[in-house]
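Here you go, one structure.
Heads up, one of the protein chains got dropped from this complex, but the rest are sitting where they should.
And then chain A:
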């Protein structure tokens, strides 16, 4: 069973420089046993670098890495009890699927019958038994990725590391494998650290998400928390599509005001006392439209400029105080561009950010 309090991977004051380029700066991260941790961030923020550090494929500059209570900072990748799955699958082209999966075990001098047994079990879990005798070049993208996961699976490791394993696959296959990965995690209950820049993957798979920017973790929390209480402006803007609406204004006397918008902040859960300039943020899907609009803490009249029907729901672009303001309504809406719509905002759904350090208020 998983133990939520036992640490599986600990990263302590990690620095990583490529020559003069500081990629990771004083990074601290604890991953608990059985957890599915997703590292999410835009391209070049250092996700793969962090993963490679954990795997031991990059020599770190400062700090320590502990896995299962052992300091593995100087240990070889194969001695760390990790398995890794790469974006490009990285299957050995000249070996069969079976050869690929048993390569690690052969290097570890596991006895032959045991290798056979473990490969067979992993192949059964991943449903790749009919492919065992094939070469990677004779497999589809999805099958290749399954084999790559199998290669990590047979080694019976504590921690799985995934570096964007699904990003080379088409949308449909990605969705399928995502579900399979989640089921696999439920079954195996290993610790998994998963790098992606796809927020849907992050939200659906993660027990906790670490949002990274410029080699630093911006927020480390559950998907719900990250979605509803982003820790700073970057996280708020990064998660959600379309992004959170942001309006600049002032906080004074428990009210936020900005042009036509004036909303009481009585229901808002402040993290620190606030006064003066601030960003007011609200997600498009939290804006009340139609009959509910009047129940909001602030009621506004907006003009629909662009209407984008997506089938399941409809996006409407309006403008508020000169800035873009997106709303999301259900797919059955009759609103056309040019219509005036009444919308309601609830304080409890909103986020406030300092304009200075951009942290949550």
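Just so we're on the same page, a contact is a pair of C-beta atoms (placed from the backbone, for glycine too) under 8 Å apart; a residue touches a chain by one contact, two chains touch by 3 or more; residues count from 1.
Rule of thumb we're sticking to: contacts and distances are computed from a predicted model.
Asks: The chain that is not shown, which UniProt protein name from "Phenylalanine--tRNA ligase beta subunit", "Carbon monoxide dehydrogenase", "cytochrome-c oxidase" or "Carbohydrate ABC transporter membrane protein 2 (CUT1 family)" does it carry?
Replies: "Carbohydrate ABC transporter membrane protein 2 (CUT1 family)"
Asks: From the list A:13, A:28 or A:107, which touches the chain that is not on show?
Replies: Spelled out, the listed residue whose C-beta touches the missing chain is A:107.
Asks: Decide which residue listed in A:82, A:166 or A:327 touches the omitted chain of the complex.
Replies: Here the residue in touch with the unshown chain is A:82.
Asks: Name, in rising order, the residues on chain A that touch the hidden chain in the full complex.
Replies: 52, 55-57, 76-79, 82-84, 86-94, 103-104, 107-108, 135-137, 151, 155
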